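With one protein chain held back, the other chains of the complex are shown just where they sit.
To keep things simple, chains are lettered A, B and C as they appear, and every chain counts its residues starting from 1.
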Amino acid sequence: MASPALAQLIEDVVTANRVLAHYGVLDGFGHVSARHPERADRFLLSRSLAPELVTAADLMTFDLDANAVDGDARKPYLERFIHGEIYRVRADVHAIVHSHSPSVIPFAASSVRLRPVYHMSGFLSGGPSVFDIRKGFGCTDMLVRNREQGAALAAELGDQGVVLMRGHGFVAVAGSVPVAVYRAMYTEQNAAIQQKAIALGGAVTYLDLDEARLAEATNRGVSDRPWELWKRKVGSP
Amino acid sequence: MASPALAQLIEDVVTANRVLAHYGVLDGFGHVSARHPERADRFLLSRSLAPELVTAADLMTFDLDANAVDGDARKPYLERFIHGEIYRVRADVHAIVHSHSPSVIPFAASSVRLRPVYHMSGFLSGGPSVFDIRKGFGCTDMLVRNREQGAALAAELGDQGVVLMRGHGFVAVAGSVPVAVYRAMYTEQNAAIQQKAIALGGAVTYLDLDEARLAEATNRGVSDRPWELWKRKVGSP
Amino acid sequence: MASPALAQLIEDVVTANRVLAHYGVLDGFGHVSARHPERADRFLLSRSLAPELVTAADLMTFDLDANAVDGDARKPYLERFIHGEIYRVRADVHAIVHSHSPSVIPFAASSVRLRPVYHMSGFLSGGPSVFDIRKGFGCTDMLVRNREQGAALAAELGDQGVVLMRGHGFVAVAGSVPVAVYRAMYTEQNAAIQQKAIALGGAVTYLDLDEARLAEATNRGVSDRPWELWKRKVGSP
Partner (left out) sequence: MASPALAQLIEDVVTANRVLAHYGVLDGFGHVSARHPERADRFLLSRSLAPELVTAADLMTFDLDANAVDGDARKPYLERFIHGEIYRVRADVHAIVHSHSPSVIPFAASSVRLRPVYHMSGFLSGGPSVFDIRKGFGCTDMLVRNREQGAALAAELGDQGVVLMRGHGFVAVAGSVPVAVYRAMYTEQNAAIQQKAIALGGAVTYLDLDEARLAEATNRGVSDRPWELWKRKVGSP
């Protein structure tokens, strides 16, 4: 039987899937994982399924090689290696969102860098770098399909909170599910706002590095506030 | 009585109409057809009706000349010739969507080409060509109203998955209803994203031809995932 | 007691208010009127009320001077003169929509002309002219508050289907309520699409005058199709 910590985490992962689908940060694709609370070398991730439809029963447990444990033979997401390889090298990370949200992709296809345009997105710091799978792996279907590609993505992520993926999407990581959801939500928001600020044609002032760092520390302290709202919007799992 | 294959196809065409209306790819206009599963020279298409209101009882059967069969005298769509002429020359096509969706029309009116900006729209390949009815038919009401105009559109489509129509809309074709819906949905999404990428003012990197081809092959393999979601969103027909 | 024609018209005006509010063409402001079916010198228009809340009981009857008849002392819209003065000079007009919809205002504030970018908006013809109240009336609160201002707006409208109002909104007119609603809806849609086409930065091809005329004739013939959908979306009044 699941421990209280694991039961809570399962509920949070299901809620995260539904919240991000509700707000259009995930559509029929994308996924949310969380590191197992008792086994740092394992993580929870849905079987291959549209995020909005994910329930507790759909969650599978994987080791860091992204192999399902306990003989679970259900069809997993092709890109589960994103999660395994990041958990392997980022001990501080306990939750990961992978998304193709519509305001972020333009920055993942452009030479213009995503940068924090307001305090809500201080976690973007100096601006996420862009992982281009073509550099290490040549011509592919753009997916992160194996450990090597996952490790290259994790290396590009480094110690950032977010990394973009050229022609594909982005990954947001955090120490908890609510903060990972917060980061995915405000990566999308910030991208939409920065797009508009650029289109005005004047000079744009971004948060400087220290403002971003201080704002991020503050926002982590109030991340329960939107999380309570978002949970209410999608109902209990 | 309808065979199981035909009954399933009828349900899929109704669902497709409702899904595409739900997501704004169709409004009061546009239509979805499917080739008859037992008669390759016939196709199913609603009577003249807003897509969101289409039920199984509204579907009519047409021959490839776009004449209704079985003496069905209900009012058909004026542009049914789009469907007949494409089915005539594209044996691989079993479903067709015609849409005026709002992010695609700008590309149908502009000299800037729609191109795949992320892996979800690999089916756009090198970028759909634009059918301009004025070239072959002079000044018209812009509709594809007869076999000759339908055949010219089918010729412009060639072996592409999508063709744009100047000052009008686009057509997406596929080997099944779920994949045709997928292509219509992500043609709209890609157009919206490409628009934003261009507006950022930097250099935009599109999928190259091989990336697009590989991504398309992968996505066809997972097209059931969004289809299950979309069906759930609109309820059973 | 209302004749069947009048009863139907009342229902249509109420539906029109609710449809245009549902789709964001009207918000808390704007209005819809119709010429009385038995008295060409009278028109129906709600008392001062947000369009979404309008019911049959809220409709008032006005003469062409925009005075309420039958001693109806309820508070009318300040801008009822828009309607009276257009009905006075346009015998072909039987319904009028006044809106501040968000994609149209940019054209009402810009030197760039709104033009038909696809066949759905052939009624825009060569592009609506812009009424600037400042030219005839100097500095005002921008509202059309009296007969003289209404007559100047009607003169700018001329024989067009739509006229924009600088720093304010637009007016769409037609021979019936469903067609006036159609024109208001697709004026908004066309504006949004033209905006995006321009932002792509390439050459934009608009419908030429003959294409616009022919497309408009066709669309008037199928305006029942979206009207049935829109009625269904808002329920019966």
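Rule of thumb we're sticking to: contacts are C-beta pairs under 8 Å (C-beta built on N, C-alpha and C of every residue); 3 or more make two chains touch, one makes a residue touch a chain.
None of these values were measured; they are calculated from a predicted model.
Enquirer: Tell me the shown chains the invisible chain touches, ordered by label.
Expert: A, C
Enquirer: Which residue, C:59, C:82, C:108 or C:171, contacts the hidden chain when the whole complex is considered?
Expert: C:108
Enquirer: Touching the hidden chain in the complete assembly: which of A:6, A:53 or A:193 does that?
Expert: That would be A:193, which touches the missing chain.
Enquirer: Among C:6, C:68 or C:142, exactly one should touch the missing chain; which is it?
Expert: Of all options in C:6, C:68 or C:142, contact with the hidden chain holds for C:142.
Enquirer: Which parts of subunit C are in contact with the chain that was left out?
Expert: Subunit C touches the chain not shown through residues 27-29, 48-50, 52-53, 78, 100, 102-103, 105-112, 134, 139-143, 166-169, 195, 198-199.
Enquirer: Can you name the residues of subunit A that touch the chain not displayed here?
Expert: Interface residues of subunit A facing the absent chain: 117-120, 122, 189, 192-194, 196-197, 199-208, 210-211, 214-215, 217-218, 222, 225-226, 228-230, 232.
To be clear about the criterion, only the chains that are shown with their structure count from here on.
Enquirer: Can you work out the rotation angle that lays subunit A over subunit B using Cα coordinates, in steps of 5 degrees?
Expert: Here the rotation carrying subunit A onto subunit B measures out at 90 degrees.
Enquirer: Interface overlap for subunit B and subunit C, more than half of numbers shared or less than half: same or different?
Expert: Shared-number fraction below one half, so different.
Enquirer: Could you please state the distance in Å, as a whole number, between where the Cα atoms of subunit B are centred and where those of subunit C are centred?
Expert: Centre separation, subunit B to subunit C: 32 Å.
Enquirer: Two-or-more-chain contact residues of subunit A, please, as numbers and ranges.
Expert: 199
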